[in-house]
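Have a look at the structure below, then the notes.
All protein chains but one are shown at their positions in the complex.
After this line comes chain A, so read on.
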Amino acid sequence: MSTENAKSGSLFTPWNIVAGLILAAGIVVTIMRFTMGLGSVTNLTDNNPWGIWIGFDLLCGVALAAGGYTTSAACYIFGFKRFHGAVRPAILTAFLGYAMVVFALNYDVGRPWRLVYPIFYQQGTTSILFEVGLCVFIYLTVLFLEYLPAALEWKRGFDKYRGILVKMTMGLTILGVILSTLHQSSLGALYLIAPSKLHPLWYTAYLPVMFFMSSMFAGLSMVIFEGTISHKHFHHKMDAEYNGGYEDLQLAFAKAAAWIMAGYLAMKIFGLSMDNRWQYLGTGYGVWWLVEVFGFVAMPCYCYAVAYRDRNLKLARIAAPWTVLGIVLNRFNISLVAFNWQLPSVDRYFPSFGEIVISLFVVTIGVLIFRFIVTRMPIFYVHPAYKDSSH
């Protein structure tokens, strides 16, 4: 923060004021949440036990942090070494994303001090949520270890440990892909247990596969989107290696996203046909489903494909936030809009002001930590002392 402010000369930039207001409101709601209980700040009910703290903070947070495993897999496993400059920003974004997911979970669960119980005390191994929890816990550790070399280069004097971590890169990357496959898909599998509550257009046995596939293009799109924003604000921090591969990477990721989204669309149609849900397309929910699938998957997919063909960076940079919005829409539809669809409208859920404040609070903290780190540590550039390192 301070580097940025030192440059502009004042703490009171419009963004800082907004961030400050969100933080202040967040602290107030935090105090209320932990002294008066969930009921005092949320609209959660017995029929709607999961609100936006799960639908947005957990489901979207994890999906949008998928850039970590996609980028590191592309660079280290699939051999796209020219994308090396993009790995650190993607890993940092993923690490902070997961850290914020776990932070936000402390608000949502009734007794957060017991969050380690399923891992260390009593394991409910029949639960999909157990799988999610275990994978997220291990993956957060993996991401921390993947991020750590940057912090160690910043503080200097830890070359021995940094060396060990760099040697582990390949193993950590593969572990990251395994864990991501498991928990990204499991987040979809969470809803397999409630066929009577989720609308038939969204309930399908393919939910886990769809969540996994969509996490891939969510991650790729976030890397494009985040890169575009970072270029605006942290350009002075970027070195020739990062900038050299940057446009190339955005187009390559656009191409990859277009292919995966096409596969995802096919999966959606498969699901619809296998379960024979065509008759629902004529209903209100059917129209909404079509808006999600065609308006927020097929169209950005087409834009990505055209962007790659014409080497049109501008179009790829439009398709990226569009795809991200589509992911948010899909996760909201499954966890909130199409969930409990048969309940009368008075029993349906809409987030409270307090819930929205906490979700914004969590995102703001993530962005502020990101800014703190990239203005200090070698994220967008290679540290001069480690020019020859392959990490």
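We take it that contacts are C-beta pairs under 8 Å (C-beta built on N, C-alpha and C of every residue); 3 or more make two chains touch, one makes a residue touch a chain; residues count from 1.
One rule holds for everything that comes next: contacts and distances are computed from a predicted model.
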Of "Phenylacetic acid degradation protein", "Aspartyl/glutamyl-tRNA(Asn/Gln) amidotransferase subunit B", "NADH-quinone oxidoreductase subunit D" or "4Fe-4S dicluster domain-containing protein", the UniProt protein name belonging to the chain not shown is "4Fe-4S dicluster domain-containing protein"
Omitted-chain contact residue, chosen from A:57, A:131, A:153 or A:292: A:131
Contact with the hidden chain (one of A:22, A:94, A:165 or A:182): A:182
For the chain not shown, which residue from A:26, A:89 or A:118 touches it across the whole complex? A:118
Which parts of chain A face the unshown chain closely enough to count as touching? 34-40, 42, 44-47, 49-50, 73, 76-79, 108-112, 114-115, 117-118, 121-131, 133, 170, 174, 177-178, 181-182, 185-186, 189-190, 192-197, 205, 208
